[in-house]
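Every protein chain of the complex appears in place save one, which is left out.
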Amino acid sequence: MLRTAMIILFGVFIRYNEESDAHWIEHRKAKNISSDIENDFYFRYPSFQDVHVMIFVGFGFLMTFLKRYSFGAVGFNFLIAAFGLQWALLMQGWFHSLDYTDGKIKIGIENLINADFCVAGCLIAYGAVLGKVSPVQLLVLTLFGITLFAVEEYIILNLIHARDAGGSMVIHTFGGYYGLAISWMLYRPNLDQSSRLQGSVYHSDVFAMIGTLFLWMFWPSFNSAITDHGDGQHRAAINTYLALASTVLTTMAVSSLFQKHGKLDMVHIQNSTLAGGVAVGTAAEFMLMPYGSLIVGFCCGIVSTLGYIYLTPFMEKHLKIQDTCGIHNLHAMPGVIGGIVGAITAAAATESVYGPEGLINTFDFVGDFKDMVPTQQGGHQAAGICVAICFGVGGGIIVGCILRLPIWGDPADDNCFDDEHFCSLKQERQYQVTTQSFIPQEW
Amino acid sequence: MLRTAMIILFGVFIRYNEESDAHWIEHRKAKNISSDIENDFYFRYPSFQDVHVMIFVGFGFLMTFLKRYSFGAVGFNFLIAAFGLQWALLMQGWFHSLDYTDGKIKIGIENLINADFCVAGCLIAYGAVLGKVSPVQLLVLTLFGITLFAVEEYIILNLIHARDAGGSMVIHTFGGYYGLAISWMLYRPNLDQSSRLQGSVYHSDVFAMIGTLFLWMFWPSFNSAITDHGDGQHRAAINTYLALASTVLTTMAVSSLFQKHGKLDMVHIQNSTLAGGVAVGTAAEFMLMPYGSLIVGFCCGIVSTLGYIYLTPFMEKHLKIQDTCGIHNLHAMPGVIGGIVGAITAAAATESVYGPEGLINTFDFVGDFKDMVPTQQGGHQAAGICVAICFGVGGGIIVGCILRLPIWGDPADDNCFDDEHFCSLKQERQYQVTTQSFIPQEW
Partner (left out) sequence: MLRTAMIILFGVFIRYNEESDAHWIEHRKAKNISSDIENDFYFRYPSFQDVHVMIFVGFGFLMTFLKRYSFGAVGFNFLIAAFGLQWALLMQGWFHSLDYTDGKIKIGIENLINADFCVAGCLIAYGAVLGKVSPVQLLVLTLFGITLFAVEEYIILNLIHARDAGGSMVIHTFGGYYGLAISWMLYRPNLDQSSRLQGSVYHSDVFAMIGTLFLWMFWPSFNSAITDHGDGQHRAAINTYLALASTVLTTMAVSSLFQKHGKLDMVHIQNSTLAGGVAVGTAAEFMLMPYGSLIVGFCCGIVSTLGYIYLTPFMEKHLKIQDTCGIHNLHAMPGVIGGIVGAITAAAATESVYGPEGLINTFDFVGDFKDMVPTQQGGHQAAGICVAICFGVGGGIIVGCILRLPIWGDPADDNCFDDEHFCSLKQERQYQVTTQSFIPQEW
């Protein structure tokens, strides 16, 4: 039983760190910390809760737009995330917070945030295969996804020493290409058989707006959740706030330009408006400057919206990649842009802008890396992008092969995008009774 | 007029405490507190807002699953909560924060949180009688519920000196049995007359998922809102986060095992996934250890889901207890489990695990209780469970009798679960006009 294994692993490895352990009081006195308020909990908890909302309500409801798959979207999102964050605590713990003195993983609020981030990578991948895979396949996708994520994150952040506070590379680029590669391996030529279910209805689109808005509003917390205390978190929040605001305007402008009669397309409003948050992820903690954030948001809004109009149909027709939620436009491309922006901003950093100490703190030029200079850092950032793409594509192809094994009970083509295949909708039958009797009250 | 009485009582009794009073600056200097950030507001306000969301959106939308009672659920939830928290501020104030020097109740952020907790007890009870009582009956249920709650809380926390940060005993056990006893007293043999309205429709189930998710995400704040500053809040959040994640997996596993074709039942996903948060409430602030939290969540997921499958129908058929939302599986049983877990964890506490000071702080072994040892504490915790159950059942039977008086205008059996009985749905008529003309646009 999976649960039992998880419990044993937690029992063997996972303990509280000194800020969440009852010995905190002694620790405080030893470190002479003047007040309980300096416990890391109070620096990060509000951001953690916002990230938590993004993972479960944001991602969950963003995918409810399908008229008959709202439960599948929210429910399986719930399942993946709940399973993934436990596995992520273990995998990331082994790589990042293993205490070599006693071989235990010491967890605190920051580990919970990182676990949520790790899960986000897999939820992005879920967006590409939404409605076309079985719950078991999702668990397999998540199990391998989390593992790959932890390794890739370790390489990018610790070995290459790239900075990636908002995870443009680590989370979005990796998650995006991981999902697209899987979707490519699981190509269904006859998917149009269930196309009658692939659209949305009025209310399912309004539900999707709940997801969009919670992701949009809380993105500043996402990008500032694990940045440096003080100015780091402050600056990351401001940059993200501005980039997102800028994206909304650009998206609506482009969307109405390319629709006949200048109407707005809800798909663009639901998705492309978020691209700015992805693209500012890496550079959010740097001195990107407010106008820099606006420029990033501006470009991403254009790229992402045009992606929905031209690229997604092209990929489906010619590259045999069926991307249900269009994650390539919302996560993969903006993620790569974010990585590039981060590399440029890092390479352009100067002591006059950051101040001597600010430069060291922001880029963490300490320990083995204390002789690094911003230009070098820029190169390392660029290397990070490549690693993320390779892990995404490579890992996705391998996992895709595994998922093609006929043992996972994936749905037939004409059962795709249909809740009834996995959720027993008791009320449906009862409902049909009632429709005859008094349809108006139905609403 | 009720309102006037409330205003007079507030005028006579309620004042700001020294942290919310304009004299705070002098107070700060007197106590030489180094910074405004050490005001209790900054320790608790983010958790307070999360709890507030759970009370109004979480509980409110969790009960919207009935196809024709979404307004009743959200609206009356809103009414009960808004009334209850004012009454709770007074009742809890008299028992807990009365300043004997001037006979005033001094309130701060912690009182607001406790008032929300107190209201939660009554909202749980509302879940059992949802759709079967009139607004007036609800106000009576709340008035007595809050009063009983304050007394019971005073006995358990102050006299017995049990610890119950997340309220497994004080809130969930009491609220659960209080509601069930009332529902038993108000048994309606002919309820099947309105059974046509007792089901859910697709969108009403998605609305209910909003409630589920906000309760699930913010539960760590619920359990950590009033625990000790520093490690107490930090640890409570981590334990709750893990217990909830564990429950989700177990619930989905059990649910699919017991459904034909391994489908998932939305009722279980909407409710049982939350049981872990209830069951970890008491022990959340103790050194439960991460694996301990997983075990608690694991057990609760099984118990709660099986409760929905077997116990609820049994209770309705043989015990004449009609439990609309299944609060017995979501609150009552997990609450008792939580109390037991708390008792065991407390009894097993050792100085080596908590550290000398940690032990004293965590269990508050000061003043009259400074000679207590963990084993004793375990006994006191157990006593707390009994008190909660007695108050719940006993109080529920008494209040149930009162509610059976024919003066409250309760709905006839065939008006149950129907908004129209209490809300004037203007649009309904207008709607019927429109249906003929253009039904498709209706959606």
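Lettered A and B in written order, each chain numbered from 1.
Basically, a residue touches a chain if its C-beta (ideal position, glycine included) is under 8 Å from a C-beta of that chain, and two chains touch if they have at least 3 such contacts.
This structure is a prediction, so every number in the text was calculated from the model and none was measured.
**Q** Using the touch definition from the top, which of A:D50, A:E110, A:D164 or A:D323 touches the missing chain?
**A** A:D50
**Q** For the full complex, which residue in B:F83, B:F149, B:W184 or B:F222 touches the chain that was left out?
**A** Of the listed residues, the one touching the omitted chain is B:F83.
**Q** Pick from A:D116, A:E152 or A:D205: which residue touches the chain that isn't shown?
**A** The one listed residue touching the chain not shown is A:D205.
**Q** Could you list which residues of chain B touch the chain missing from the display?
**A** These residues touch the chain not displayed: 2-3, 6-8, 10-11, 14-16, 19-26, 28, 34-37, 39-42, 45-46, 49, 52-53, 56-57, 60, 64, 70-71, 74-75, 78-79, 82-83, 85-86, 107-109, 112, 135, 201-203, 207, 210, 422-428, 430-431, 433-434, 437, 439-443.
**Q** Determine and list the chain A residues touching the chain excluded from the picture.
**A** Residues 34-35, 37-38, 42-43, 46-47, 50, 67-68, 196, 199-203, 205-206, 209-210, 213-214, 216-218, 220-221, 229-231, 233-235, 237-238, 241-242, 244-246, 248-250, 252-253, 256, 259-261, 263-267, 269, 273, 287, 289-291, 294-295, 298, 353-355, 357-359, 361-362, 420, 428, 431-432, 435, 442-443 of chain A touch the chain absent from view.
Everything below uses one rule, namely that only the chains that are shown with their structure count from here on.
**Q** Go ahead and align chain A to its copy chain B using Cα positions, then give the rotation in degrees, nearest 5.
**A** 120
**Q** Measuring centre to centre with CA averages, how many angstrom lie between chain A and chain B?
**A** 32
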